[in-house]
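The structure under discussion appears below in the form of C-alpha cells.
Below is a slice of the complex: some chains, not all, each in place.
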Amino acid sequence: MSKLRVAVLGAKGRIGSEAVRAVEAAEDMELVAALGRGDKLETMAEAGAEVAVELTDPDSVMGNLEFCVRHGIHGVVGTTGWTDERLAQLRGWLEAAPGTGVLIAPNFSIGAVLTMQFARQAARFFESVEVIELHHPNKVDAPSGTAARTAQLIAAAREQAGCAPQPDATSTALEGARGAEVDGVRVHSVRLRGLLAHQEVLLGGEGETLTIRHDSTHHSSFMPGVLLGVRRVVSAPGLTLGLEHFLDLD
Amino acid sequence: MSKLRVAVLGAKGRIGSEAVRAVEAAEDMELVAALGRGDKLETMAEAGAEVAVELTDPDSVMGNLEFCVRHGIHGVVGTTGWTDERLAQLRGWLEAAPGTGVLIAPNFSIGAVLTMQFARQAARFFESVEVIELHHPNKVDAPSGTAARTAQLIAAAREQAGCAPQPDATSTALEGARGAEVDGVRVHSVRLRGLLAHQEVLLGGEGETLTIRHDSTHHSSFMPGVLLGVRRVVSAPGLTLGLEHFLDLD
Amino acid sequence: MSKLRVAVLGAKGRIGSEAVRAVEAAEDMELVAALGRGDKLETMAEAGAEVAVELTDPDSVMGNLEFCVRHGIHGVVGTTGWTDERLAQLRGWLEAAPGTGVLIAPNFSIGAVLTMQFARQAARFFESVEVIELHHPNKVDAPSGTAARTAQLIAAAREQAGCAPQPDATSTALEGARGAEVDGVRVHSVRLRGLLAHQEVLLGGEGETLTIRHDSTHHSSFMPGVLLGVRRVVSAPGLTLGLEHFLDLD
C-alpha cells in the first residue's frame, strides 16, 4: 500500500510539532512537507502532498486553504476563528474542486468528541443533566468552550425530544452555588493545580445516574484524531464540520 | 389521545409491583390487568390489553407469551432464561401473527444499556479498555452479568475494527491482581457494603482517558425503560432483542 | 458484660425509628424506652436508662436534656437549632452534674465526619482546594450545610498554616461558573435526580490531586455514628461538640 503524502502547516508551533512527530510515526503516512511561517506553499505542492494538516492561525488559514483546494490537496484544519462568511467562502472554493475535502474540527481529541456525542445522545433519557469541567488554574475563561458547547448540545437534544425542564427546588442559594446556566443546563467550573483539562457530564433519572468523564492529561491526545482525520478526509469531498462525522457511531 | 391498555404479568413480584405502579403513574397508559400466579390469562384479553409486561419466571414465560401472541397482545419481557430453542419457538409464533411485537430485554435500565452501547462505540478508538463493576457484598457471582456482557461487546467491537491487543507489560503479579479476563478484556469486581450496582468502563489512549460510569441506586431505575418498551413495541412487529434498538441512537 | 440501657426520644420520627431499630439490633445495648411526642420523660428514668438518644426538635430538646442531665442520663443529640445561649445553658446544667456527658453532633454519618476531618488535615498541603456537593433536586438550599461547614474548616486550616491564596487566573466568566465562595473556598452545588447526598473535596498541587468523596445513599448511614456516640458518651463527662472527638484519629 502506498503511503499517504502529508504536509503540516504551522509545523513549528506546539501542536504543529506534535503533528509532525505523529505523521512521521504513522506507518501509513509519509511527511512530505513541514512548513513554518514564511515558508512557501508551493513546496508542498511540489512535494506531492495529498493532505495538508492546517495548524496555523486565523490570519493565515484562508490563504493556506485556498491554495490547498486549488491544488487538490485535502485539508485537516485545527485553526480556529471560523465565521459564517469564511465558511461560505471555503464552500465556494470546494464546489469548484469536486474531489477535494476539508475537515474543520474545533476539537481533535476523540475522547472529548465522544463525550459530547454520548452526552447529546443520552440527554433526553434523563430528568437531570449537569456539566462539571475541571482545569488548571491558569485558564482565563470559565466555563471552558468545550463545556459550553456540550451544554448547548444537551439543551438542543432535550428541546427536540420535548423534555420537561430539569427539576430544581433550590429556593435559598449562595450566589454562584448552582453554577452557570448555558441554555438551561448548569455548568460548574473547577480550577485546581495539578489538573490539565477534564470534563464530566452527569445525567440522573429515578434510581440511577450515568456519568461520562473525559480526562485530557497531555495535548498529544489530539494526535489520534488528527491522523484519523487525515485518513478519512481523502474520501470525504466537500466540507466536514466536526470530527464526530468521521467516527461512524451507530 | 386514547391511552395504551397495559397488563402486567407477575404483578405481585418485587419488580412486577414496581411495574404496576409505573404503568398506573404513566399519563399515556391505563393498567387494565395485573395478574399474579394462578390468575387466568383470559382476564387480560377480556380487559382489552394491547401490551403485556411479562415479569414472571422461566417456567411461566413461554405459556404467557404464546397466549399473548395468539391474542395479538404485544409483549415487553424482562423474564430471563432464554435459549436458542425458546427464541426460535417465539419467532415461529410471531411469524404467524405479523402485526404483533415482542421486546425481550436482559436489562431495562436505560443507563446500563447506554453504558454498554457507548462502551461498544468507543472501544475501537482507544488502546486500552478495562471494566470495573462494583456491587453490594451479598452478590454471589463475579463479575456481574452486565459487566461480562459489556466486556464481550467491547472485545467484539475491537476485533471487528482490527485493534491491536491491549498493551500490558505486567510480568510480576499477585494472583488476581489484574482481574478476570473476558474475551481479552480485564474485568474487576468490587464488593462493598453501601453499594447497590455500579459499573465503570475505562478507556485510555495517548494523553487521555474516557470513563463511562453507571450507578444504579434503586431498582425503580428499570421503570423508565419498561415504559419506553411498552410505547415502542406496538409499532415494532416481530422479535426485538435488547432495549438499545428502541433508543434511536445516532 | 451488662448491656447499655438506652432510651430514644423522638422515637416515632423517620430518624428516630431508625435509631430504635439500630439500638435493638446492637448486641451491647438494650432499648429500655422509646418515647414519642406527649410521652412522659419519667418513663425513661424509671426504666433505668443510662443514655438517651435525643432526636426530637428545637422546641423539645432543651426540656429533654435538662431532665436527662438532672437524672444523670447521658445524652446523644442529633436535634439542631443550637445557639450560644442554649449551649451555655446546657454547660451550666452539666457543671452541676459532673459525671454526666452530652454529645451534640450536627452529623452522625461517620463518612461525612471523616471527610471533613481529612479535608481539614490535608488542606494546608495543597495549592488548590474546592468542594463539590451533589444532592437530589428536591433540596431547597445550596450549598448544603455540610459543604459550607467543610469549606469553613478548610479555610481555617489554610489560614492557620499561612497558606497563600488559591491560584485562579479566571478573567472572563459566565455568572456562577466558578461556584459560590465560602471563606475563600469555592463550593459547587449539583442537583440531580437519582442522587441522595454526596460530597467531594478536591485538593490539587503540582503534579497531583487528592480527592475525598462521601456518598450517602440511605439515612441508615447515621446509625453507626449514633451507636458509637452512645458507647463513648458514658465515659466522656461534660459537653462534646462533634462526633469527630470520639473517632480517635491519630
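By written order: A, B and C. Residues from 1 in each chain.
The rule is short, and it goes like this: a residue touches a chain if its C-beta (ideal position, glycine included) is under 8 Å from a C-beta of that chain, and two chains touch if they have at least 3 such contacts.
Computed from a predicted model, the values in this text were never measured in an experiment.
Novice: Starting from the 3 chains in place, I would like the total count of identical chains in the complete complex.
Specialist: 4
Simple rule for what comes next: only the chains that are shown with their structure count from here on.
Novice: Please categorise the chain-chain contact pattern as a line, ring, star, complete graph or other.
Specialist: complete
Novice: Quick check for you: after a Cα superposition of chain B on chain C, what is the rotation angle, between 0 and 180°, in steps of 5?
Specialist: Value: 180 degrees, nearest 5.
Novice: From the C-alpha centre of chain B to that of chain C, how far is it in Å?
Specialist: Inter-chain centre distance comes to 40 Å.
Novice: Take the average of all CA coordinates in chain A, do the same for chain C, and state the distance between these two points in whole angstrom.
Specialist: Comparing mean C-alpha positions, chain C is 46 Å from chain A.
Novice: What positions in chain C touch 2 or more of the other chains?
Specialist: 194
Novice: Show me the residue ranges of chain B that touch chain C in the complex, using the header's touch definition.
Specialist: Listed in rising order, the residues are 194-196, 215, 217, 221.
Novice: Spell out the residues on chain C that touch chain A in their complex, using ranges where they run on.
Specialist: These residues of chain C touch chain A: 126-128, 130, 132, 134, 137-143, 148, 166-182, 186-195, 202-209.
Novice: Hey, which residues of chain B end up touching chain A in the complex?
Specialist: By the definition above, chain B touches chain A via 109-112, 114-115, 118, 121-122, 125-126, 203, 205-224, 247, 249-250.
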